[in-house]
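Here the structure comes first, spelled out in structure tokens, and everything after it is commentary.
With one protein chain removed, the remaining protein chains of the complex are shown where they sit.
The block that comes next holds chain A.
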Amino acid sequence: MATTYRTCPVSGLQFEDQAEKLMRWNAVAGVLWLLVGGITALLVILTRWPAIKLLPADQFYLILTAHGVDMLILWILFFEMAVLYFASSTLLRCRLATPKIAWLGFWLMVVGGITTNIAIFQGESSVMFTSYVPMQAAPHFYLGIILVAVGALLGTAVFFGTLVVAKKDKTYQGSLPLVTFGALTAAIIATFTILAGAGILIPTFLWSIGLIKEIDAQLYRMVWWGLGHSSQQINVAAHVSIWYLTAAVIFGAKPLSEKVSRGAFLLYILFLQLASAHHLLSDPGMSSEWKVLNTSYFMYFAVMASMIHGFTVPGAIEAAQRRKGYTNGLFEWLRKAPWGNPVFSGMFISLVSFGFLGGISGVVLGTEQINMLMHNTFYVPGHFHTTVVTGTTLAFMSITYLLVPVLFRREMILPKLCQIQPYLFGISMSVLGLVMMGAGTLGVSRRHWDMAFSGAPFQYEWPGAAYLMMGLTGIFGVIAVIGGGLWILLVVGSLLFGKKLDGGKVSNQPTPIPANTQAASAVAHGSDHVGVPGTVVLALLLFVCFVLYYFVNWKYLSEVWLLS
């Protein structure tokens, strides 16, 4: 248990030695997967761009499988492991429970990720990351994902253990910080998720080596989405925590109400398990009652939770800014925000894009009958590039601008480019999401190599607007790849060549979080209360867009063939 604690002179954050190393390795591994994922993104986009159509069909499906796996599973998961260690060991200023197990988890994830990638690039496993049965991949495709899941489960267990250590060693008093609470939410959901994943991937692995004869196609989809959907809720919990973290670090913002924010996180845990339903809305094997109950009763509370965070995060920033004296008009607090600081600009673009694009499109897509207008069209990847990319990925990117100096003790190189990067990536990716949704609204399919249907016995000519949307997809996709590549370049460049920063004092004892000086009371709150009219206006704007877009889609639906 001999370990050391370093207090960062820039931020005052305290890093335990093992936790710090684990965060670094996980973050770096994540960035490397993002690099592979980014290269595949470029190849995918250049193939779906009708004017270019770079790859032949077999390579396109191979590369698209790699893109899904390396981005959605590997990049996101590795970075999330770093977030978990940060939210536990660093924020609670305690040692990491069982670092050996954390390292085991890390290496399992590395080996698993490489194994699955080998399977994909050998060419026998172009089944997409969803690997719907009965299409079959090579056994090591599934095996690799199982290893990744086990590794992630170990990391999650270490996170829980660390919370216990902090409690036992009394490194903090009172309740967990909100950010840690958010991470706890993510970790609890992750545990469910990974168990659902094991429930489907282990049988599928056994089926691929011939030990199980058959897996029902509908059952597979249901259990698989128990993994696939809930893991998106992990991502949301993680990036919302990062939003709160950013607001706290940049503005010293405190949550408008601890109770509301924590309650909203709790809703994520309580109401998402069956949200896998909204991936099955146009499937044959489920009844309407099941679909309506599971999408609305369970999903709309999760939606409500996101709407709450979408209000309280900017609200907390507005309140902090107003306390500092930016009180003119509705939006001085926002105008005078540090737009040149990529930690803030990235976080704010993430918030807006996730709310306005990802959130609204997701709910509309997840409406039982409306889903028929979009199921498996290009709308779907359009939607989730505005959740898991402009939401989660951009939040991770922006927090990295903070982590490089604090965690890696390097100054960011090329600060001017750092300033531009969140705008370049965030805006192009948002537009990309929009035009992809546009193409999907016109019917264009996802995971589809050829809009001209060469080799088919018939012809079908897509509307000209669909080609226009796909052309724009190409253009903004390439810009987004440049924006993402720039981030990798800046981060890796800074890690290698950035000016070394002073690491700060090292001690072999943790310094606990100073006890609360404020008297425990229920009334201390009232006195420093400030209103947040700007946030109210933004929230109402969101709401109006939401309602309009929602009903426009019912209108579209009412115009198609009659179905019953």
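In this section, a residue touches a chain if its C-beta (ideal position, glycine included) is under 8 Å from a C-beta of that chain, and two chains touch if they have at least 3 such contacts; residues count from 1.
Here is the rule we use: contacts and distances are computed from a predicted model.
Among the names given as "Cytochrome c oxidase subunit II", "ATP-binding cassette domain-containing protein", "Spore coat protein JC" or "Trehalose transport system permease protein SugB", UniProt records the absent chain under the name "Cytochrome c oxidase subunit II".
Remark: the omitted chain is touched by one listed residue; of A:103, A:160, A:300 or A:467 this is A:300. Only one of A:179, A:269 or A:343 touches the chain withheld from this view, namely A:179.
Within the whole complex, the absent chain has one touching residue among A:69, A:163, A:337 or A:442, and that is A:442. Residues of chain A that touch the chain left out of view are 57-58, 61, 91, 128, 132, 134-135, 172-179, 216-218, 221, 244-245, 247-249, 252-261, 280-285, 287-288, 292, 295-297, 300-301, 303-304, 307-308, 311-312, 315-316, 363, 367-369, 372-377, 441-443, 445-450, 453-458, 460, 462-463, 513, 516, 518, 520-522, 524-526, 529, 531-532, 536, 539, 543, 546-547, 550, 554, 557-558, 560-564.
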